[in-house]
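Right, chain A next:
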Amino acid sequence: MTGLLAPLADVALVLGLVLTMAAFLIWYERRLLALWQDRYGPNRVGPFGLLQVVADVIKIFFKEDWVPPFADRTVFVLAPMVIMVAVLMSFAVVPISPEIVVADSSVGVLFILAMSSMTVYASVLGGWASNNKYALLGGLRAAAQMVSYEVFMGISLMGVVVLAGSFRLGDIVEAQSGLWNCVPQFLGMLVFAVAGVAETKRVPFDLPEAEAELVAGYHTEYSGMKFGMFFVGEYLGVTLISALIVLLYFGGWRGPWLPPVVWFLLKTLAVIAVFFLLRASLPRPRFDQLMAYGWKVLLPLALLNLLVTGLVVLS
Partner candidate 1 sequence: MTVLFYLAGAVALLAAGLAVSRRNAFHALLYVVVSLLAAAVVFLTLGAPFAAVLEIIVYAGAIIVLFVFVVMMLNLGPEAAPRQHGLLSPATWIGPGVLAAVLLAELVVVITTAGGDAVAGDAVGPREVSHALFGPYVLAVELASFLLLAGLVGAAYLGSGSRTTGGEG
Partner candidate 2 sequence: MGELLRSLPLWLVPTLPAAGFLVLALAGGRLPRRRAGTVGVGSVGLSAAVTLGIAAGFLDRPPEGGLRVETLWTWIDIGAFEIGFNLALDALSLVMIFVVTFVGFLIHLYSTEYMADDEAYSRFFAYMNLFVACMLMLVLADNLFLLYLGWEGVGLCSYLLIGFWYSDPANGAAARKAFIVTRVGDTAMAVALLLLFKHAGTLDIRQAMAWATASWPVGSGMAVAVALLLLGGAVGKSAQLPLQTWLPDAMAGPTPVSALIHAATMVTAGVYLIARTHAVFLLAPQAMTAVAIVGAATLLLAGCSALVQTDIKRVLAYSTISQIGYMFLGLGVGAWSAAVFHLMTHAFFKALLFLGAGAVILALHHEQDIFRMGGLRRRLPAVFWTFLAGAASLAALPLVTAGFFSKDLILWAAWGSAAGCRWLWAAGAFGALLTTVYSFRLVFVVFFGDEKGHVGHPPGPRIVVPLTVLAALSIVGGFVETPGWLGHVTWFTDLTGQTLPAVDWAVEDHHVEHLLQMVVAGITLVGVLAAWLLYVRRPALPAAIKASAAGAWLARFWLSGWGFDALYDRIVVRPFVACAARLRRDPIDRIPAVLAATAAAGNAALSRTQDGRIRSYVFGIGLGAVIAVAIVVLT
């Protein structure tokens, strides 16, 4: 029975950790933003306002679950599930510590890319099913943006893969025992981080849901628990990208004195903080600027990074 129980335990552990993390991030973001903007942020509910999340969740659960009559009902309901499922699936191949990993896949990095390409469907389906022109435009933007940036993301990752000689995330962390990849793969890391921001549709690349132009983009019509799933899905995405940055470029769970899990969590939280800092500091570009930036700057940089890495490894 241990053969069956051990994976199940892993699954439970990872799921719990990740979901808790996502919930915690809501508070984390609000507090950090408040800190940078010289105000308090949520501080009334529970110690340091930590229970604010619980209150929010309760509120979302008890809201009316409303599906617009003009929407394509099936697809409308399906859309928010896709993002949750895809992102949570990605965590299956993420090693939190040398021991704790659900599926130690030999194509781990590719699997994450595959799942992240599935998240496109969430925005697109949501945008289309809402049968609302703001939502449709948001969906179109999301499709173009995510498909494009996924390309740079994949190519920028390949430098790391070349250095480690494996798609397995565990192997990649192992390969950083001497020097973290953030030094030799600095360029790749930058491209990956930017592409990651675009993949999760975070500020400044949140054009699919830009409230100034599109109300709320592809999830304009969503409310209640379904909106909550989009919301949590976004935080899950941030967590995933941050975890990946840590795994691929900052040595994963490696670190002195403290246990691996703690190191991993600390590093991840630090990277997430950078994500939030971006939100606090950068303006939103126009959509054509976003695409031009991707194809004319990031793609050449990613290719250059891969080329140089390949040359160095081969020579």
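On how the list was made: all candidates are chains of the complex that A comes from, given by their letters.
In this text, a contact is a pair of C-beta atoms (placed from the backbone, for glycine too) under 8 Å apart; a residue touches a chain by one contact, two chains touch by 3 or more; residues count from 1.
Note that the structure is predicted; figures quoted are calculated from it, not measured.
When the candidates 1 or 2 are screened for touch with chain A in this complex, the one that qualifies is 1. Listed in rising order, the residues of chain A touching candidate 1 in the complex are 72, 74-75, 78, 105-107, 110-111, 113-115, 117-118, 120-121, 124-125, 127-128, 131, 136, 139-140, 143-144, 147, 150, 154, 167.
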